[in-house]
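My structure is below; once you've seen it, I'll send some questions.
Note that one protein chain of the assembly has been removed; the remaining protein chains are unaltered in position.
Letters A, B and C name the chains as they come in the text, with residue numbers starting at 1 for each one.
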């Protein structure tokens, strides 16, 4: 069947809509998901189509939203709980990490917890310090949870369906910067993707660029520019921070012997930290150069436009890093 | 002056007591810090000595405790807010990261926030999954906060005083497993230690063992055992996860060319991840072997004693890791 | 509320003595270092609260959830005492395979959704379980125990607001035993009349009840269940007392509150209150009948200990990694 071309927001919306049509147990809850049509319009038209029972506007109560979704999931429903942005999920850390991610374990399999926590992630638009996090790694630190963040429309479509159909708790984050980005979406309502498997988004041989979410687009752009200079960059989108597709990362690295890891968040104890550590541990003999990391500056995110732009990396920083290790 | 020999719990107690005697603005608040004498007895006798005004039992309200301490600190007091264990600070993540760590920045210096968040950390005694975290790295991911965790009585004494006297927010965690461990404490009420500076706790030349908190003691024990076999291990206690003393780490590594990073927490996106990434980035030409990491198994912590013991590393795992890279 | 029959009362007596025997034995086992760990919270003194409340549950339909002080709910729900005791020992045969321990008992087959260790953490879960009941129109009611200390936590506020706002069939049963660890209710709650918080959420306030008197518990809980059956949430504040302090980690308890403790035991013991009633109301019930019930409880608990002792520990990496995820 012919693919559709949709911005990521619409791909997510379609995935969620099709899943809700497929399975009555699925419902969406969160702040402004209903009458407001979703802060990011991912649930546009849902209240009208599915009604108040399955499209539930909530109070501003993140710890309650998190915990209520866990209970509903244990009891047999399949909640998709939306945090307006991942920043507000800080208030639900305990519900997500000490409950969603652990109920199956500390009751030794007595219950399942098929909940998907959706949240917009990332920075831009001068959202300021408390509203500009991309903290996926701190959630992915903990076993019991899956953490997924798509980089394009097709993945958003497939990964959200995968997350909804899986019986484990998933934190699913959506880069605000990608919502408007168009992309081909397979015309297949059962399009799912394997859990914990990344994807090579651009084949290359000189260096491996590793990222997830929005940072993947910087890597692809950098790869295009580098190609003009005859530098062949492979781009690996891990898609999942947990489980992390180390096999794919190692395979690519053993081919290119060089890597730059790119992420939106702060440097310390983060995505690039783990990936770099994994590579040097497992591909030591293949390392021709130190593994570089491209991250945002180690400061809270300021409001002022010029300062905010200064805070974050983009494809030019990726290119710079690549050249430092070639 | 002659040093005293005190278990870490008593060293912390003495530091806090002396500071409270020195500065009227300092008060301690938290669950059971008063009448109960502190869950871990660090505040034993404080209610009697300092009274209810400065020793404040609180409701079980971690997000409130965190935020109230921030407001009091901004207003000129110097709160020491105790979370009974770091696990409960998950409920205060927003207060700590989006408020304590950011108020100075987003108001561009208008306020200071001299708060110390104390919390017992670590596992053992079959505390089970939700009560067995050592999540310092996820807090240290964020700029604006300092994160400190002492490994022995002398450091506990000096580092707590340092944290209390500093005008920045500090998350100060205390390994439950170390509370009873005795050690020499300098007989000097003004004993402080530099912020962000680690310490070589054992000189060596063959391999560098890097850790913080309780894991340091495993490293020291491993170093002693290794010495018997003629292997000389240097032990670096970073003391602070933020700021991280990379200079000291690099200096030691450039001498030994090998490193094992040891921590109590899960492997992914954690302490060892960052340190390994830093070393290979900055000491690439000095690497004679991959940097190894010793962490707990990637599971929530089970109750059953034999399983719990299986979950965690100790000095034998450190020795094993060292031998793999020698 | 229909007056409970003699058979019911005798069954309550069985439940209460079973709980008491179980808890006191657990206490002994802990100090004999046969049960290990740092957390174990006993229900001795509270028996009438759970017994009187759970008496209204429709088996296989209604739901029960609580915090870490969870042995009684498991026993009343009908979970095998052998497997409960085995869990406390951390054995593979325990209800939670030894992974949860005393604080994390649960049984899906009994609609017992478990004990939880984070104060307040289970409250939104209770609301979520109630949402399923409402969503699928099962007519079920969720009974959620709440400690007095937990009512000061943000989880309580958000969970009760959800329940009141969405008319979720949850009964919030506050077990006000006077303390959160070492902190008196009055030193933790701005308004120590905890039930008065219900109005803020449009949750029906059923006031305070004497949690030592199983009859009073039974009556008020009957009304609460009725209220929730017709859709809606209810709050009940039961006044009770813990005989064994907060938990096994509570070293100073007995000494600090010896007098208060003795008073409750002597004058407000829930088992004595029920026993007295049985002997006075029913000529056909005599001491020896009741003693036989105690003996049977004793036997069940002894057997559970033996079962636990003889069960194997989980020890393998496979045990360790199982059920982190489901496939």
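Keep in mind that, in the parts below, contacts are C-beta pairs under 8 Å (C-beta built on N, C-alpha and C of every residue); 3 or more make two chains touch, one makes a residue touch a chain.
What you see is a predicted model; the values in this text were computed from it and never measured.
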Residue in contact with the excluded chain [from B:122, B:143 or B:177] = B:143
Full-complex contact with the absent chain, from B:69, B:207, B:262 or B:299 | B:69
Sort through B:19, B:32 or B:94 and give me the one touching the missing partner chain.
-> B:94
Absent-chain interface as seen on chain A, which is shown = 31-32, 35-37, 39, 57-64, 87-88, 91, 125-131, 297-300, 302-307, 310-311
Given the full complex, what residues of chain C touch the hidden partner chain?
-> 152-158, 160-165, 187-191, 196-197, 199-203
For chain B, the residues touching the chain missing from this view | 27, 53, 58-59, 61, 63-77, 79, 94-95, 98-99, 103-112, 143-144, 146, 167-168
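In this text, only the chains that are shown with their structure count from here on.
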Chain A and chain C have mean C-alpha positions lying a whole-number Å distance apart equal to 40
Find every residue in chain C that makes contact with two or more other chains and list them.
-> 96, 98-100, 104, 116, 118, 121, 154, 324
Touching at least 2 other chains, the residues of chain B are 63, 87, 91, 128-130, 298-300, 302-303
